[in-house]
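This is the structure I have questions about; it appears just below.
Of the protein chains in this complex, all but one are displayed in their positions.
Labels run A and B following the written order; every chain starts at residue 1.
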Amino acid sequence: MTANILTVDDSASMRMTTRLALSGAGYAVTEAVDGLDGLEKAKTHRFDAIITDINMPRMDGLRMIEELRRLPTQLGVPIVFLTTESDADMKARAKAAGATAWLTKPFDAAQLLKLVSKVVGK
Amino acid sequence: MSTIDPIDIFRIEAGELLEQVEQGLLDLEQRLDDREQIDAVFRGLHTLKGSGAMFGFDALAAFTHHCETAFDHVRKGHVPATLELVAAVLAARDHMRALVEHPNGDYARQEVALLDQLHAAIDIGARQISPPAQTETVAPLEDAGAPARHWRIRFALPPNSLLNGVNPLTFLDDLRELGACEIQVDASAVPPLDQLDPTALHLRWTVFLEADVCRSEIEDVFLFVMDDMTLEIDDMRGPASAEPPSATDAPPALVTPTEATTPEAKSATEANGVRARRAVESVRVPADRLDELMDRVGELVIAQSRLSQIAAAVANEELRAVSEEIENLSSELRATMMVLRMVPVGTLFERFRRLARDLQHETGKQIELVTEGESTEMDKTVIERLADPLVHIVRNSADHGLETPDERVAAGKPEVGRITLAARQSGGEVIISVSDDGRGINCERVRAKAEANGLVAPGQVLSEKEALQMIFQPGFSTAAQVTNLSGRGVGMDVVKKTIESLRGAIDVESWPGEGAEIALRIPLTLAIIDGLLVRVGAGRYVIPLAAVEECLELAPEQEARSRGRSLLSLRGSLVPFLRLREIFQTGSPPDPHQKVVVISTGAERVGLVVDQIIGDHQTVIKSMSKLHEDVETFSGATILGDGGVALILDIVNLVAAGQDQEARLRAIA
């Protein structure tokens, strides 16, 4: 069965890059434009993994991860967050919120796919 | 069609982020302690840096990093936001735009200057508050250790790991990638079945790894979870583990989901809610795809009108019903299509806050910019093309219209001059006006200048309206000396040309001593116009309905007049007319009852003599082929219901060409 990945990013170029990489590797991709949108989409659908940006309008990634982990349907779903090296304390905060792994920008498609295949499992 | 390049999307996005940063900075300039704006600016810079690095804009990412860091300090309260910092980051923002547009330029010297300005600004801020205690101690670099051959790795994960999506098997997989592994699982902590929480993790693992790796490489496997887990990595070759034993003895740290976000994070989220309206889910589509879709819709409308004609000719109720249904659907589709291209003019107005700020510095005048009607929507292409003309008009208002603070006080006005940028919809047009409360446009001086430049004959009677229109004549300038501001090579004549190319018009009004207003009247969309379809000889032409004032029959005695005086009397005033049959050289005899379509070019009224008025026609505009670019009398073409093509008249160029021709005719006669 095709693994379905939710990508949450307010940047269309990032969403597109992520989608191109993932769909090229055979994943089904759903996109959300910010935390609130991501949360709404996750309420109605269980994804195999969620990839999210942190800095977003309306609801940021941290808050979304916290909210997601309160949803019974989203327990155990791997959540990868995208960050930059300057986010020194972000790792700890995201982890406290319930994130599973992170990926540092800039990354290339191979790095993304490796991480996703790892968290999704074979 | 090829797929869209994410880099192109990034460029568009970077433009928007830079706008957002600029708006945030300008807001911040007004209220330096506005947390919402501090966060917004930080977020914009942060995204720009991250995405920039993703798409290979390394110089942009590196440069933006400095500004982001500065705002990170502000955000965390290490330094306050200051006017100096805002100014420095505004200047830096302009440089970032250059880095987006020309990423390969050589900017070394500018960057040094900008960063000096930025750091100086941070220093000013830092002096304002006592320096924050250096809380962040740099952790000493752990000795990564030399590569070894035999490792024993013992690890246990927090019980809630599974709920957070952590899959312990991935760690085992990663270790296997490093080298040969022997894995033992310790299930002794698993409780009896009746007490078992299936979502909790009770297993521990011991892995014997045989690989030439160093400690840090093994630690990397557990990087993300390392702080919360128990992990022992022993070099089996050495006599003892370098790890302090306490780490091993400590019980697994529990990670519980934090209950609520910190208060400031919460308030920031709520503040963001204010902007929620803007973040309605949207899909970005390149403008040319919309144009393509518009073309298809246009063709559908044409095909549908042919269908209607056939349905009307064939007496078949069913066919007629279907035809009507398709007619309704296609007109709805067209309406929807038009809406798709519409964006609020607020996106355009936002740029003017920066302009007003800069103008204030340049002129030494105090300027308050007021914007109204930001939600008025217009075709996106039109909005883009309005930007430069509006900049020019606003500059003119600031430069020529507004008085200096002293002059204003002397005139009993408030010191701060006001420029109002307003938009509203009126019928099929959007009216965008720039008004100021300055000294007004001096009609006498405009006239004198026009005479001096030979634009008006001395003694020629000009109405006030006509006199004011003179400012749009090429090479006209009322300023006694060309200032840095308005004298930038583009004159109001360029403004006029741009507006006319959008099929728009300009109205000027002036109240001496009280101010002036320049209003741009622009059709709602470029793609479809309402036109009057006429026939001249065998050809059919469309006259933009917005320009049409009235239609009448050409009286035989006027028809008989010699060409030297092609004037018709219209309610007491004389209106010149042009015979399109002659301009277009149809070579056909005129129809017995010639019609006149009286049009207004904004500055004057002219009658166009045609053979037949066919009727109103809503027209999907198609541009002329590049091979016909030199033909200026037509602004485009359209496909009619019968599949034929009608040319759309460019009123202003046509009238100009007609007058040239008249003049030459007179010279011949």
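Basically, a residue touches a chain if its C-beta (ideal position, glycine included) is under 8 Å from a C-beta of that chain, and two chains touch if they have at least 3 such contacts.
Please note the rule applied: contacts and distances are computed from a predicted model.
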{"item": "Listed names \"Carbon-monoxide dehydrogenase medium subunit\", \"NADH-quinone oxidoreductase subunit I\", \"Chemotaxis protein CheW\" or \"Carbohydrate ABC transporter permease\", with the criterion being the UniProt name of the chain not displayed", "value": "\"Chemotaxis protein CheW\""}
{"item": "Shown chains that the omitted chain touches within the full complex", "value": "B"}
{"item": "Touch with the omitted chain, as defined above, among B:583, B:614 or B:656", "value": "B:583"}
{"item": "Of B:426, B:463, B:573 or B:625, the one touching the omitted chain in the full complex", "value": "B:625"}
{"item": "Touch residues of subunit B, complete complex, unshown partner", "value": "295, 298-299, 302, 538-539, 562-563, 582-585, 622, 624-634, 637, 639, 643-647, 657, 661, 664-665, 668-669"}
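Please note the rule applied: only the chains that are shown with their structure count from here on.
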{"item": "Subunit B contact footprint on subunit A (complex, rising order)", "value": "10-14, 16-17, 20, 33-34, 36-37, 49, 53, 55-60, 62-63, 66, 69-70, 75-79, 82, 84, 86, 91-92, 95-102, 105-107, 118-119, 121"}
{"item": "Residue ranges of subunit B in contact with subunit A within the complex", "value": "4, 6-7, 9-10, 13, 42-43, 46-47, 49-51, 53-55, 61, 65, 68-69, 72, 162-167, 169-170, 173-174, 199, 224-225, 227-228, 255, 257-258, 261, 265, 269, 272-273, 275-276, 279, 281-282, 284"}
